[in-house]
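One chain of protein is taken out of this complex; the other chains stay put.
To keep things simple, chains are lettered A and B as they appear, and every chain counts its residues starting from 1.
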Amino acid sequence: MNYETIVTTCTYCGCGCGLLLEVLDGKVVGTLPQKDHAINQGGLCIKGWNAHEFIYDEGRLKKPLLKKNGSLEEVSWEEAFDTVATRLKKIRDENGPDSIAGLTSARCTNEENYLFQKWMRAVIGTNNVDHCARL
Amino acid sequence: MRLKYSANVLPIRVMCSGRVSPHFILKAFQQGADGVLVAGCHIGECHYGKGNYITAKRVAVMKEMFQFIGLSPKRLRLEWIATSEGNKLAQVVSDFSQEVIQLGPSPLRRFKKTIQWEPTQKPADTLKVSP
Partner (left out) sequence: MGTHSEASGYLESVTVEDVMEKTREKMSKLLTEKEVSAILALKTSHGHPTPYLFLKPEELKEWVTDEAHRYPLTKILIKIARRHPDQVIGIPIRGCEERSLVELFKNNQLRMNRVKAIGIVCTQAQANYCRCDRPFPSQVEGGDLAKPVEDISDIEEVERLSEEERFHFWMRQFGKCIKCYGCRNICPACFCPTCTLEDGALVKPGGMPPEIPIFHLIKAYHMADRCIDCGLCEEACPMGIPVRRLYRKVKKSIKDLFKYIPGEKADEKGPLEFLGDGSYELPGGGK
């Protein structure tokens, strides 16, 4: 029997409200607002109250998928990385870095989003990068 | 008996006044009703035993709430009318109708919401991935 609450920040919009994720027996079961956070001061919007819902959703992909012969098939991570790297490099060399754009999601952590935009800007060399909440 | 009463009344028949949940009363006012009359059997004569006991308590709490919100509690009335008292029913309904007409239209109808946002298109179906 284990219960704890983890202090974190909501990823959905640019406000960055303080959240507490409730973890019961190793599974995230709920969200509470952080009462002493300077920004939200104990309140949350409906997206914040349900920020834990997508974690265990059944629709989430567990393996990378690659389109072969017109339909998506499960492949290994190495094959996925190889295909993506080769083809992105080819597109960048042929058409210039600005022909590639990147789109991230509010359901990734803020650190992952930072990494993604850094990679787009430094490695690919474009600033066509956006976020589903326009962050 | 075929007695007449006011034509601006919409009767909703329930088996016992205890079935009238406070949700119904609230929903009626929200949809634009100017007054709600709950008529049940006399105390002690409920066909199901004790249904009307809870109605009295519910209506009391609703009236206090309406008073606080700014909705006149006179718009909600509770009357005990036996099945055989047809005259009384007609009288009560006409009186209540007159009273509500004098109070005027319900403030919920006059009030126009300043912020109203309706979704303009249906949300897209979630992407389905074929195996």
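Points to keep in mind about this one:
The rule we apply is simple: a contact is a pair of C-beta atoms (placed from the backbone, for glycine too) under 8 Å apart; a residue touches a chain by one contact, two chains touch by 3 or more.
This structure is a prediction, so every number in the text was calculated from the model and none was measured.
Just so you know, the chain we are not showing touches A, B across the whole complex.
The chain omitted from view is touched by exactly one of B:Val14, B:Ala33, B:Ala56 or B:Ala90, namely B:Ala56. Think of the hidden chain as still there; on subunit A it touches residues 1-7, 18, 20, 22, 24-25, 29-30, 32-37, 40, 42-46, 48-49. In the full complex, the hidden chain is touched by subunit B at residues 18, 22-23, 26-27, 29-30, 43-44, 50-54, 56-62, 64-65, 68-72, 74, 77-80, 107-108, 111, 113-119.
Basically, only the chains that are shown with their structure count from here on.
Our note on geometry: subunit A versus subunit B, Cα centroid distance of 49 Å, whole angstroms.
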